[in-house]
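Only one protein chain is missing from this complex, and each of the others stays in its spot.
Chain nomenclature is as follows: A and B, assigned in order of appearance, with residue numbering initiated at 1 for each chain independently.
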Amino acid sequence: MKNPAIIGKSIPRMDAPAKVTGRALYADDLKMPAMLYGKILRSPLAHALIKRIDVSRAKALPGVKDVITGADIPQVKYGNWRLVPQSQDELALAVDKVRFVGDEVAAVCAIDADTAQHAIELIEVEYEELPLILSVEEATAEGAGLIHDESKGNVSLVRKIDYGDLEEMFAKADYIREDTFKVHPVQHAYLEPCSCVAHSEEANRVTLWTSTQTPYIVQCLLASTLGLPENNVRVMKVQVGGGFGGKMELRPWEFCASFMAMRTGRPVKFTLTRADELAFGRRRHPMSIYSKVGFTKDGKLLAKDFQVMLDGGAYNAMGPTATFLCGTFGNMLYNYPAYRYFGRHVYTNKPPASAMRGFGAPQAAFVAETQMNMAADDLGIDPIDLRIKNAMQTGDVIPDVATISSCGFKECLEKVREISGWDAKRKDPKPGKGLGIGCFSFISGGVFNWFNTKYNFSAAEVSVYEDGTAQLATMACDIGQGPDTAMRQILAAELGIPIENIRLIAMDTATTPKADLGTWGSRVTLMNGNAVIDAARKIKEMLIPVLFEEMDLNQIHDIGFEDGRVFVKANPKKGLTFGECVYKALRGRRGEPLTARGFYTPRNKGLVSPAFSFGAQVAEVDVDTGTGLIKVEKMYTAHDCGMPINKMAVEGQLEGAIQMGLGYALMENLIMDDKGRTLNTTFLDYKMPTAEDMPPGESADVYTYEPEGPYGAKEAGEGLAIPTAPAITHAVHQATGYRCMETPITPEKVLRALNKIK
Amino acid sequence: MAKQNIELIVNGDRYEVAVEPNRMLVDVLREDLGLTGTKIGCAQGDCGACTVIMDGVSISSCLTLAVEAHQRDLTTIEGLATSPQELHPIQESFVQHGAVQCGYCTPGMVMSAKHLLDNNPKPSEQEIRQGLSGNLCRCTGYNKIVEAIGAAAGKMASSAKEG
Partner (left out) sequence: MAMPEFQVHQPKTVEDVLDLLGRHRSSVKLLCGGTDLLIKMRAGAQTPEHLVSLNRVAGLKTISYAGGDGLVIGGAARISQVGKTAEVRRLYPGLAHACSVMATVQIRNMGTVAGNLVNAAPSADTAAPLLAYGASLVAVERGGRRQIKLVDFFTGPGLTVLEPGEMVEAIRVPDVSPRSGSCYLRLSARSKVDIAAVGVAGFLNLDLEGKVIRCRLALGSVAPTPLRCPEAEQILEGQTPDEKLIAQAAAACVRASRPIDDLRATAAYRRAMVQVLAQRVLTQSLDMAKGGTP
């Protein structure tokens, strides 16, 4: 299918000029008259009863305008899984009990940040310590204390998948392997620490500017926790300095800012520090994973038994979704005649884990792909051949999950074999060097309506004007991934007008159509893109009659929209400029503007996602066997993201994903002591890769046309964060014989495996 | 704490401000002068988001006392473009090469790039990467930033020749 010229082009981001000049405004850049500065008092203990809180000295400090504790706020628990109310387990400020080091206990606002900080230090809290639970094994052990009284055995949620006859298939298998893996926690490490400003201009109404990926979710949950109608809460756009899943819930500071803004009548700002983020912020789930796979001797997959305990930390956060997706991605990519998944989301006294670029998929795929490589070695089959033999393809059905509507996985495997020089390099191995493969698939937005929204999943409103311009209003949010540009590309393609002529209003819950579930699960391009197309086509339906009337056209004619013109396709010279056409259409509408709304909700698309991306990646490493240091020399990637909307943006997603995957495999880790305190709370010790650590890359695009996607597009970016860690793990094994089954790979682990450290 | 009167020369403009001696330059730039282009990513000198140029060298403004910047020559991200229509070549190159995603590291990256090119107009790729080693980015994987700086260097060199 031929797409309009603007689709697939590398268009510079429309927000980039503001960002390179420092004009772009982020939440912490906002300053309002009479604004107060908020600070949060956090628990120093991981598990304790709150016996007494005395805020009197804090309240008495000159300049302090409000001090609140759990006793002051409505006792309405929140959580993203509104569909399952018992999963909503959080209060903005702790009541009676703290469950992790950093649990929010009290909040203060004052005339300046130093005064607020001083006031926090004056609050006295008396705790009674409770036994700590710091691992899923301890949490689920018989007789373990409960972190939440409502949970059974500290398990907050269970997900089971079971299809095919597992016993029979394992009985048939010639080769079976069972392994256990542990994966470690890492953090989003978006560069912008969380920040928000709340302002209440009218009683019982509040406006919040916040660094979020999900304005609609924040609006709804803020309303319920404040005890207000949703319509009384407005969440507004600011630039968001990265999210990666870490900014997709209602957060305590958003609540506290809003609550205190209403109480004081003054705007209130909260901004977190990097130490807050690293020590107390959301993170990717650590997991304990058992996996058993069975193959025929010629490498045909027969069955998998996949059992996962997710270390969810103290609250559910987005853990339920991670528990679901971990199961879904335990068996993606390949055809398993029988598959059983048993996933348990477990409470521990740690900072809550949540969504992070892949929600459970990176962990599941790390295990699945590593086991695939182990099996390939044992079966004596080339790892790429083994994958091709079992690879999913278009039309495959995953029971209870989805039908794969487009899949370029096999082509990706072939391509990555070619560009990486796989066959030649494997034939001639060099000491200390290794080549490894990892693959991925990911969703293009979720189908399962855990937020229980009453509205469409995505919506867009398009207005067109007689000057030839258009306005696009949508709740969808750009957190750096680029929809502010991509959505305008789609609208420009539909209406045939220059992209510069489109003004965008985004991420304002009061003025943009309801709703958009936000930026997560790689959903925006497909879902909001479809909503934009829907709105644009409704606009076109309003414009087309103008031409028929003006030109007295036979009804067999079709009308085109290109180059700022609306014209007869059979005779393109016949037509009007876009603006003239709008002008004439308006004259027939007695003053009613030309505005249309479009919507998208996936229907009849299974339980998981309307479309899946696929890809394969090869890592080439050089290991210094004296020091154990690993240098990733090159990354080769072939990926199927459907038809890209903005090629440069897709490349940027790939390169950024490699940085995150490389960090996950080799450097990044949140290190905790036996009291549940995070020890590395600076970017000095939370080691994410720098420009010097990044390997060169080579990539090949495998284009498929996704029928459900706008112009054939589907997910790009989130899935790409999945394959890097398993690919590097495999490459390190090829180079040294060390197979990492407990991440991350460290130089020391390599040397221990080589018996160079006893 | 007694405030101290200081004079900051930022992007050629003189500002007289009274500041407490314990305030950091980044906070005074952002809060007192309203120059919020300079960002705070870590406040520990690890991430580079607060990079500004003082007397010709790049520094972390989160680890510089405002009083120490008294009468020194400061350039911030707001001082590079001559007008919104006329970006500095490094800025223009960042836009054109897709070096900007969330944008939060961008001002610091651009300032580090400026410091690098001021001192080394024709850097190799490795030198560009070394020059950015004090600036963390979580979105781009750095490659497009490195490309953008390389391209800007080329452009600035050829326009210098013409000029």
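By definition in this document, a residue touches a chain if its C-beta (ideal position, glycine included) is under 8 Å from a C-beta of that chain, and two chains touch if they have at least 3 such contacts.
Keep in mind that this is a model prediction, so the values were computed, not measured.
Among the residues A:P74, A:P337, A:G432 or A:P747, only A:P747 touches the chain that is left out of the figure.
For the options A:K77, A:H118 or A:R426, the residue in contact with the chain missing from this view is A:H118. Mapped onto subunit A, the footprint of the missing chain covers residues 113-114, 117-118, 626-629, 666-667, 671, 679-680, 683-685, 687-690, 692-693, 746-748, 751, 756-758. For subunit B, the residues touching the absent chain in the complete assembly are 1-2, 4, 20-24, 43-46, 48, 51, 57-60, 63-65, 67-68, 70, 112, 115-116, 130-136.
Here is the rule we use: only the chains that are shown with their structure count from here on.
Between subunit A and subunit B the centroid-to-centroid distance comes to 30 Å (mean Cα coordinates, whole Å).
The residues of subunit A lying in touch with subunit B in their complex are 10, 12-13, 15-26, 28-29, 31, 188-193, 239-242, 244, 273-274, 479-482, 648-649, 651-652, 654-660, 682-684, 688, 690-692, 694, 696-697. Residues 30-31, 34-44, 46-47, 49, 76-78, 80-81, 84, 87, 91, 94-98, 100-107, 110, 128-130, 132-133, 135-146 of subunit B touch subunit A in their complex.
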